[in-house]
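This is the structure, below, for whatever I ask next.
Of the protein chains in this complex, one is absent; all others appear in place.
Now for chain A:
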Amino acid sequence: MALGSLDPVTTARVVLILALLAGALFFTFVSMVGVIRLPDVYARAHTASQADTLGAGFGLAAVALTLGWQGASVKTAILLFFIFVTNPTAAHAVARAAFEDGNVPWTEGDERR
């Protein structure tokens, strides 16, 4: 079915869903590039959490919008809430373990590791 044959509200919704999906893909992609390009565990932890916050965030928002007003969208919102609680905890756990291990953060001018 072509977009043009839908009523304006549905069209707007489809466009919004597509935009959210594009955002989700973009931030997940950025996160992946960051993990490869950044120099050390701390810097990578910054960007790895991007995939969770906005990547998963936009993705789940697109899911909720697709499902519309029903029970499952509420569960999507709850899912998002848990991601936002667990993501910083996990990032902190990784960084803290590295710090406790005496891992000195990379700074300007250091060799790439």
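Observations on the structure shown:
The rule is short, and it goes like this: contacts are C-beta pairs under 8 Å (C-beta built on N, C-alpha and C of every residue); 3 or more make two chains touch, one makes a residue touch a chain; residues count from 1.
The definition used in the following text is that contacts and distances are computed from a predicted model.
Taking the options "Multisubunit sodium/proton antiporter, MrpE subunit", "Bacterial membrane flanked domain protein", "ABC transporter ATP-binding protein" or "Choline dehydrogenase" in turn, only "Multisubunit sodium/proton antiporter, MrpE subunit" matches the UniProt protein name of the chain that is not displayed.
For chain A, the residues in touch with the chain missing from this view are 26-27, 30, 33-34, 37-40, 42-43, 45-47, 49-50, 53-54, 74-75, 78, 84-85, 87-89, 91-93, 95-102, 104-108.
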